[in-house]
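Of the protein chains in this complex, all but one are displayed in their positions.
So that you can tell them apart, the chains are marked A, B, C, D and E in the order they are listed, and the count of residues begins at 1 in each.
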Amino acid sequence: MRKKTFPRGTHPPEYKHYTEGQRLEKLEPPEKVFIPLNQHFGKPADPLVSKGEEVLLGQKIGDSDELFSATVHSSVSGKVLFVKEHPHPLGSPALTVIIANDGKDTPHPDMKGTKDPFSLKPEDIRSKVRDAGIVGMGGAAFPTAVKLSPPKGKAIDTVIINGCECEPLLTSDYRLMLEYTKDIINGAELVRKAAEAKRIIIGIEDNKRDVFELFKQKMNGFPGETALLKTKYPQGAEKNLIYALLKREVPRGGLPFDVGVVVQNVGTAKAVWDAVSSGTPLYERAVTLSGPGLKENKNLLIRIGTPFKHAVEYCGGLKEGANMLVMGGPMMGLAQWNLDTPVIKGTSGLIVWEEEAFPEEFPCISCGRCVSHCPMGLVPTRLMNYSRHGYYQEAEKWGVLDCVECGCCQYICPAKIPLVHWIRVGKNAITSMKRKKKS
Amino acid sequence: MQFLIPILTLGLLGLLFSIGLSFAYQKLKVEEDPKVEAISEVLPQANCGGCGYSGCRAFAEAVAKGKAEITGCPVGGEDVSQKIARIMGTEAGKAIKKVARVHCRGNTKAAREKGIYLGITTCHAAHIIGGNKECVYGCLGFGDCVRACPFDAIHMGEEGLPVVDADKCTACGKCVDACPRDIIDLQPVSQNIMVFCRSLDSAAAAKKACKNACISCGICVRACPEAIVLENNLAVIKDYKKIDPEKIPAIEKCPTDAIGRITKEENHEG
Amino acid sequence: MPPKKSIGAEYLKGLWNENPVFRQLLGMCPTLAVTNAVINGIAMGLATAFVLILSSLVVSSIKKLIPSQVRIATYIVIIASFVTIADRFLAAFFPPISKALGPYVPLIVVNCIILGRQEAFSSRNSIGRSLIDALGMSTGFILALLLLSSIRELLGSGSFLGHQLLGSWFKPWTIMILPAGAFITLGVLLGIALLIESKTKARSV
Amino acid sequence: MKENTFILKSSPHFRDKDSVSKIMYAVIISLIPAVAASIYFFRLKAALIYITCVASCLITEAVFLKVRKKDMHSLWDGSAIITGLLLAMTLPPSLSLDLVIIGSVMAIALGKQVFGGLGYNVFNPALVGRAFLQIAFPVAMTTWIPPSTLQVNTATFATPLGNLKFLASITEGSLTPLKDLFWGNVGGCLGETSAIALLAGALFLLFRKVIDWRIPVGIISALAVFTGIFWITSPDKYTHPLFHVLAGGLLIGAFFMATDMVTSPITPLGAWIYALGIGSLIGLIRLFGGFPEGVMFSILFMNTFVPLINRYTRPRILGERRRRA
Amino acid sequence: MDLLTLFVAAILVNNFVLYYFLGICPFLGVSKKIDAAFSMGMAVTFVMTLTAVASWMINHWILIPFGLDYLQIVSFILVIASLVQLVEMFIRKMSPPLYQALGIYLPLITTNCAIMGLALLAALKNYDFIKTVVFGVGSGLGFTLAIVLMSGIREQLDLADVPEPLKGAGIALIVAGIMALAFSGFSGMIK
Partner (left out) sequence: MNLSARMIVVLTAVGLISGSFLSVVGLLTKERIAMNQQLEIQNAISEVLPSTKTSHKVFEDESLTIYESRDENDNPVGFAVYASGTGFQDIITLMYGIDPSFSKIKALTILEQKETPGLGAKITDKTSFLRYWEGRNCEQPLSLRKPAVESPGNLAPSEVNAITGATISSEKVLDIVNLSLERLKEIKQKGQLSSEEKNAT
């Protein structure tokens, strides 16, 4: 079978063997959970509970009137200790509901299943998805309900289930696909129904052939197929994935629905199935804990709001000298500065290692490698240079906003220039300039 | 005859040329911004194009319209830039001379570092990945403001905080725009008491992050309730004019020095 | 207007602070073109000085009569007249130099220094001051030409004013008499000038 | 658990192993065969020129680093050594050492450091140094000696291309034999004589993916086509393309100098334009210009176009509408 | 020397900027941005062509017949100045976009020795009418080539770590020097 792929990109060492064989284990929830009200793309939710209130497992504790937002649920039963700012994995502290776990996991009565999920109407699926607080679990944490309601005139024909997991080290999606195959396929079918699409494509990289064969078998009877993709980073980035699978190009600044596609992560698909079939909101997710800095490497199912410290201790703690703590994969993940920050809906992994001497930075030697590896067709060195010198308008003209921050350019750069960081500076400056202009 | 021809030729050329010009002048008179004239006046009139514009006049127009940098004239140098800045500035706030003021005292001794920062060493870059200090409101100390100042009026002090030289500052506002944490603003030179913190953290968090943070204890508010209020865990001077000079010593009792008189170093007098 | 400078300062500013070549980047074309030998540089400098001084005199004395709209045109005619005089004079009495300088003597007419000085100074100042200013600028220009042409002639031919200075051990750098050498030498000199400037400034602060 | 000792930085956190200095040292290694060949052909004098060149390049570089208060470490990034080696390889073996020093100083000072050092230069530093020498000391730079392996007894000796330039017509035996060109048994600049040694190094670089294959391919094919057209129309006046490819500085220029990353375009399309430009200009100068050889001028000339080429050959961004041609 | 060689020579070999040192001021002044440089180049080419025509007519119809060659300087400069003025007026009236792109550079051209130099050189070399025009267009294009290349390089150098004192005109002159070196590869090509 010919493997599909997209132009350019790179292939960093995978290191998936650390955790590939580790079954997903359920991690006991800690004594205190810290559930931020801002775990998604869009407006943070407003708290629905206050200090001292008793809450149940799966109870809605945050919601918002805005379209671009998502509900937040309690991942334990117990008592609200505080609603206050707490360190957040995305950087700045954010409003967080801190709950003391009573250890009972008393479920909330609203968590009721549906007998025949496949007979539900699209709107019903969408509203259940929204009520369950589901957001994209592939990284961007985009509210899934919004994604499933494309604007008028943008018909969706294909649902792509993203099983690439192209980031090195991470294996949580892989384990989900192995262990919850049926749930994912069912979830995909629900997504297809909700988006009123014709078919499903499940894209899997060829370093996960076992999963590919599994899906091929179990997809029988569903309108869709399983596609084998070349192992290449960032195969899972949606614009590249769509190109690889369908040869369609999402227009600049556009979204997948502009070309009739919805892309959902496998974890998202499973969450959709859970929400619709058993009424379980998104309060738990699969997380890979890996890297040479951890005593043991594991794949865990972790309650949202669990501080990293708790999970790390379950893995035997940090090794001496571990100084690099990254939430997500090594290519796109965010460096963490302490272990008090909680697991959120978008946390796919926690990677720990010891960073040795920082590489010496050279000036750009115009080798062009960043250009020939950028999956988006950008000229990263120029974007970097423009940002560095504050020429933001030029950077915008050269497409800085099209950068998906995949990191290929910086990975490959022999001069060791922090290209992505500079590009982010440029993007940030441009968007804040635009915001200023609007107001 | 030998003399006449050249005389006539040149006279004729002059005549033609002047008729053309006067015609042009009358047909194409354009109303002008008085600022253009004023700026034109201080420019060196070399018409060298060094500014990238087609001559001094064009440059003056561009500056008046805000399209060109006031420092764009390489021939005139700093002298001329200052003059232009004044011309442009008089429009905005005439009488009171303002200067840039930094509202943070989270220097290297006071503010706690978050970790080992190995990112790009500019404030903007550090800011977008959450900063290098525990306080997410305070100065990052990488001097974006210093680099932004066209008049060399702002420098990084010894303790990692920027210091404005009030004499050199023309209140152009570049540093204000440059600071990602919005902790610089323009204030009248005469105003010498202000809040040197922008942290909205609760008292405990603020205290943990920085020794000089405002802990919203309210001492200053009690000292001068007419002018100072607490908003979102932060003391704010609502109306500077209402501060009675006699109350300043009481205000200066602030346990963390987050409010008080501007020091000599901060005013670059030392 | 800035406070009036003393006469001495008015003269001296042309030498360094407002040196037409190094500080104002004016009159670059003749500066580059004719400095392949010292004698040419000096001749060019003198010719320019002649035009600059006389036209400054004339302009400042009739400045009140000229309506601003024909200011430039008038200046051009005045300058062109003096240039013609200089050109004819050289051609008549120093034919070799006139030949070496080629079209660059007539080109004094478009030398930005001259028009720039009329615009910036003579049209606004008294005759005396304009004269001093023109003298200062001319001196500055001549010095700049002298410096550049000395370097180029010395390195390019090993001589100064035609006298062989460097011995036969020296291999002349032909490039210095050619365009490339002119550009590069002037570029480097400009860099040095700015370096000195920033050093002296740093000291005075 | 310790606090506040974690590293804060932006993603990605992985980096490829290749680095600027590794790339530079790869180039140095690839030059070894050609350097060895030239020392074999020109003996001690060649070795002296190499040493002088590399040493004066390094010293000049060091002085600039010192004055500009930069990290002295970058003296050893390898780029100054390459500049020195390549400059030496483009010098005539008879050149006296004082001129060699002048050329090296100019290469680093004028060609590299005035622009800000590694990565910022617009022109190929080694060629700036050579061009400076060529224009400053034209006679010394066009005086050739035969290699020690060749027995000739004329006082003046011409390079294969110099010979070609002033040949009234091409006849049997009037050209330097291809076999000599290939092995290097001819006169000329130090490094350009032996085609086989250069090709060996070039293959290594291509294999290691240090250089962009488009550039040598583009240059060689453009030159071959250009000279081929004239050869086919009048073979008695013009020689065949293979001679042009093997003679003079073409191979060293195409594989080692035009490929200098800093001074060549960064986009693939740009590389083609640049390479085709160089190739045709070399043909133009060799056949119709005042100089027997045009590699140096062509590369420098196309260097001036690189910023424009980079600007106007931006790749198509994914999802950008195809521009109408 | 046929017209084609004259044309090519004017662009590459005897480039106005790099060989004759004419028009250095705009070459240094307006070469910071490619767009501006290109407009300037076009404006110069345009005016040069006109100047070539006008100065030839003045020279051959008035000055030479009356033996007034010593009025060359004054009359050329007057003609150029009024021509530029006229063109500027005309463009401003007829096409505002063209004025924005080109017209605003015109005043700078009046005191540009490239234009005057063209008139003088053409007279000095005794070119006939056609040659004068070809020389004018070629020289203008040569100027455009040089200034556009320079601006491309300077845009790039804007992002480089050029030593402080060399920034601006210093480095631009050095680049011009090396460009002159590169261009000298074409000398000897005129047959």
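The criterion applied here is as follows: contacts are C-beta pairs under 8 Å (C-beta built on N, C-alpha and C of every residue); 3 or more make two chains touch, one makes a residue touch a chain.
It should be emphasised that the depicted structure is a prediction, and the values quoted were computed from it without experimental measurement.
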Visible contact partners (per top-of-document touch definition) of the missing chain: B, C, D, E
Given E:Leu71, E:Val134 or E:Met179, the one touching the chain that is not displayed: E:Leu71
Touch with the omitted chain, as defined above, among C:Pro30, C:Pro106, C:Gly156 or C:Gly191: C:Gly156
Selected from C:Ser56, C:Ser81 or C:Ser149 as touching the chain missing from the view: C:Ser81
Residues from subunit C at the interface with the omitted partner, ascending: 65-67, 69-70, 73-74, 77-78, 80-81, 84-85, 88-89, 91-93, 95, 99, 156-157, 172, 174, 177-178
Missing-partner contacts on subunit D, residue numbers: 138-139, 142-143, 154-156, 166, 290
Hidden partner chain, residues of subunit B it touches: 2-3, 5-15, 17-19, 21-23, 25-26
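In this text, only the chains that are shown with their structure count from here on.
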For subunit B and subunit C, chains touching each: D, E
Farthest-lying chain, centroid of Cα atoms versus that of subunit E: A
Cα-centroid distance, subunit B relative to subunit E, in whole angstrom: 41
Distance from subunit C to subunit A - Cα centre to Cα centre, in angstrom: 68
For subunit A paired with subunit E, centre-to-centre distance based on mean C-alpha positions, whole Å: 59
Residue numbers of subunit D (touch at least two other chains): 4-10, 110, 114, 116-117, 119-120, 132, 135, 310
Of all residues in subunit E, the ones touching two or more other chains: 25, 28-29, 70-71, 74, 78, 81-82, 111, 161, 163, 166, 169, 171, 174, 177-178, 181, 184
Subunit B residues within the subunit C interface of the complex: 10, 14, 17-18, 21-22, 25, 44-48, 50, 74-75
Sites on subunit D touched by subunit E in the complex: 68, 110-111, 113-117, 119-120, 122-123, 128, 131-132, 135, 281, 284-285, 288-291, 294, 296-298, 300-301, 303-305, 307-308, 310-311
For the subunit E and subunit D complex, residues of the former touching the latter: 34, 148-149, 152-153, 155-157, 160-163, 166, 171, 174-175, 177-179, 181-189, 191
